[in-house]
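Of the protein chains in this complex, all but one are displayed in their positions.
Moving on, here comes chain A:
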């Protein structure tokens, strides 16, 4: 069986790890297990690396504020970081049942949430599907490979820049993954039945001796161990001169956009040899280039609207109904610069690294280097809310410019009810903002805080003067441990936070 499984892996690009006690999904293990038959690991079998948060008693009465607890961590505990294992994107699917991560090595790992079937509290005998399960590896595959551009004599990295899920319309799951130049549509399917009792072949695939066949039989479907397969269904290539930074699926689920530094293209999911250019900000003379596109996203419900953000801190809302080429925006969102905070780095820190629509489609949040801003789509003059992420870095901008940290692109995320916003920072800190109570908290993704059922302790950074006991000084922050990529479950309060090569899952206490 080994031989045929190997062929299957190559053809479909499918690699799924078996459950191994204490195993991680680091690169070494992945390559070793290709020859084994794949099946989905059962819940709770991930070994000593994981500590799970069992379901707790309900905790109401905290005013809607979330108390975060550690749930799971995935990845190696080794100090040495393999570059290929660095996570480069994190994305939940539409019901939060699946969580996809992409890494610098071009791999995609999909986790699935296990549900436990339990008795309902008030009517024993009636079972309900308990959704507070853990996430376990569901499928792993190599999405992109490094390529070499012979004309420019440059490598094209296999790093996965973005993953976006399509909404399910059939039992298969589809996702788009992209590196700098090529977007791929992957189909992830499950197989839990196998036909047995063929006439011409026996169960191991060997042809039966025709003379031994004396009667016809009808093959029967028999259950088998769950097999998850991923196969590339479309490859959308050669449409981007510059590096792709965003992809976004339209609400019509038929089209999607891809954005690079200077252009945005519109694709139909069925058509790979054509794309429409809808935004082009490349000047005729490259010497005049002063602004690039940094992120783009379709509106969650209006299929004709999309936004794109720029390196100058502006966001443009475009309507595809107005014209084919959306160079002219319908709305320009820009906040006038605060003259008291001007510095040499004002423009760099105003560059927007991420833009995300709220679930209800009325707001969007943008992330620049030091803050997150919430904008009302009806008002383009200024944001309705601004939250400081790490203002203590403002006095350190020169050093951060020198060590390139000032160019780090942080992502941000909305909670399912659009009340909370989260974003990452340095030292494996991440920040949560409650728009209603105006409160914010700093938490840390660390293996030291892995006590189950315990609420995470808020962290604090002191910028100068007297350092209190639990605080950490700005100068002691580890700028190599940064949380750039994170995702919030679409409905529940579950956070997936990528800390370099580890994936942390946090859940609210209730």
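In this text, contacts are C-beta pairs under 8 Å (C-beta built on N, C-alpha and C of every residue); 3 or more make two chains touch, one makes a residue touch a chain; residues count from 1.
Note that in this section contacts and distances are computed from a predicted model.
Taken from the listed names "Large ribosomal subunit protein uL18", "AP-1 complex subunit gamma", "SERTA domain-containing protein" or "Somatolactin", the protein name that UniProt assigns to the chain not shown is "SERTA domain-containing protein".
For the options A:255, A:294, A:366 or A:502, the residue in contact with the chain missing from this view is A:294.
Checked against the hidden chain, the listed residues A:153, A:340 or A:378 yield one contact partner: A:153. Along chain A, the points of touch with the absent chain fall at residues 148, 150-157, 180, 238, 241-243, 261-262, 285-287, 289-292, 294, 311, 344-345, 347-348, 351, 395-396, 398-399, 401-404, 407, 475-480.
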